[in-house]
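For this view, one protein chain was removed and the others were kept in their places.
And now, subunit A:
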Amino acid sequence: MILHFGLFLGFQLMGEAIARIFALRLPGPVIGMILLAVLLLTRPKIGTAIEKTATGFLSHLSLLYVPAGVGIVQYLDQVSEIGLPLAVALVGSTVLAIAAGALTFKYVNRLLGVADETPL
């Protein structure tokens, strides 16, 4: 468990270092994730070993957004005048983007003649 967690931190650290060295715009954790994925694909045994820790960790992903979410209070003052147009833009664009992505996935799959997977 500690070892697994150390592995995630180690890859994050590598990601941060690579982002700095090559002045990449991607955040360190995203680079770390890509590197870890490459490792797991070449060494599946490591994947099997850390799978349980990762699944348990990710099942509480929501919790990790709470501190930053509470920070929205800080912007409430500046947002008050422009709040309504921003809210409409966010709701509208999020609905449209999810619909566009999901429908594109579905119809491209259909064009390719692949059946839908795991229907509800």
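The working rule: a contact is a pair of C-beta atoms (placed from the backbone, for glycine too) under 8 Å apart; a residue touches a chain by one contact, two chains touch by 3 or more; residues count from 1.
We adopt the following convention: contacts and distances are computed from a predicted model.
S.K.: Determine which name in "TIGR00659 family protein", "Helicase", "Peptide/nickel transport system permease protein" or "Ferredoxin reductase family protein" the UniProt entry assigns to the undisplayed chain of the complex.
M.R.: "TIGR00659 family protein"
S.K.: Contacts of subunit A with the missing chain: which residues?
M.R.: 5, 8-9, 11-12, 15, 25-30, 32-37, 39-41, 44, 47, 50-51, 53-55, 57-59, 61-75, 78-79, 82, 84-106, 108-109, 112, 114, 116-120
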